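Quick one: the structure is below, questions incoming.
Every protein chain but one is kept in place in this view of the complex.
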Amino acid sequence: MTSGQNTNTITLRYFAWVREKVGLAEEEVCLPADVATVAQLMNWLKARGETYEAAFAKPEIIRAALDQTHARADAPIGSAREIAFFPPVTGG
Amino acid sequence: MTSGQNTNTITLRYFAWVREKVGLAEEEVCLPADVATVAQLMNWLKARGETYEAAFAKPEIIRAALDQTHARADAPIGSAREIAFFPPVTGG
Amino acid sequence: MGVRVQSEDFDVSAEISGLTGARTDVGAVVTFTGTVRGSAGGAPISSMTLEHYPGMTEAELARVEAEANARWPLSASLIIHRIGELHPSDNIVLVITASAHRHAAFEAAEFLMDYLKSQAPFWKKEERTDGTSNWVDARETDTAALQRWQKSPTKAAE
Partner (left out) sequence: MGVRVQSEDFDVSAEISGLTGARTDVGAVVTFTGTVRGSAGGAPISSMTLEHYPGMTEAELARVEAEANARWPLSASLIIHRIGELHPSDNIVLVITASAHRHAAFEAAEFLMDYLKSQAPFWKKEERTDGTSNWVDARETDTAALQRWQKSPTKAAE
């Protein structure tokens, strides 16, 4: 989308009840420099408003993926461009 | 086939290479009084001629069924009317 | 529940439909299909002939199926075994198990195949492309496969 380099803009994606509670399927955010891990990102999101507070009330039950790969809460965000949050999967 | 009671006539059935070696699929035999177990029956059959000798050369690798139920070599023939001999099964 | 011994081929989808239809208590269906391989011990096979013991075969299959239904909460099960002359890639055997949950369906299907292989009176004769033929030897591994199910005593012959 943007041709700028070294930007902190990343895509956030939400699925299942996380999506329903946030009220968005996807958004672009500019990541503050002090948000380095998945857990820190969830904490930061939680403070963005009521819908986020509802969605991330229990961050320990939310799963995340960095660039479409499962990631633990303590995983560093690094250079990921797409971060997704969702409940434990229930396919099959 | 016969309406006589207390007869010692039983049906023998042979399958797979036991059938091929004996040269018969089925026959009726009159069981001697001293043949009481499956193993004794195999020994008795073995002495009936060359084809039987070839078929029952190694009785330990032949399996038997009494009235269509698997039976061990030491099983008593009892009142069984049909006794079958065959190699270990290879279906499936 | 059912057991069939037949020379005709079978269709897996049709058999699943016939077994589970529009039932809504089934959540998991496992099928096992055994087929004729094109070679044995490195030698190409032209055909395989399956002999069986009419009467005893059906009784053994029904007994094995009843045992699986006693051990696992199955919604339905089916065993079809073909007899007569078959050719490479032909179907030989079909086992279907249906249950509310997948582990019961998987375990019961494996149990049925393990028991069928060592208890049901079928014998395979392989005809090679060079004109020779031989009766297939029973595999020790098939007998060994049984032992893991022997938690409780069974009447199975050794």
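By written order: A, B and C. Residues from 1 in each chain.
What we mean here is this: a residue touches a chain if its C-beta (ideal position, glycine included) is under 8 Å from a C-beta of that chain, and two chains touch if they have at least 3 such contacts.
Small disclaimer: the values here were computed from a predicted structure and weren't measured.
Every shown chain that the unseen chain touches in the whole complex is listed here: A, C. For the options C:18, C:38, C:54 or C:73, the residue in contact with the chain missing from this view is C:38. Touching the omitted chain from subunit C are residues 11-14, 16, 20-39, 88-89, 100, 102-103, 105-106, 109-110, 113, 145.
Within the complete assembly, residues 13, 15-17, 63, 65, 68-72, 84, 86-92 of subunit A touch the chain that is not shown.
One rule holds in what follows: only the chains that are shown with their structure count from here on.
Centre-to-centre spacing of subunit A and subunit B amounts to 74 Å, using the average Cα coordinate of each chain.
Centre-to-centre separation of subunit A and subunit C, using mean CA positions: 49 Å.
The distance from the centre of subunit B to the centre of subunit C, with each centre set as the mean of the Cα atoms, comes to 26 Å.
The set of subunit C residues touching two or more other chains is empty.
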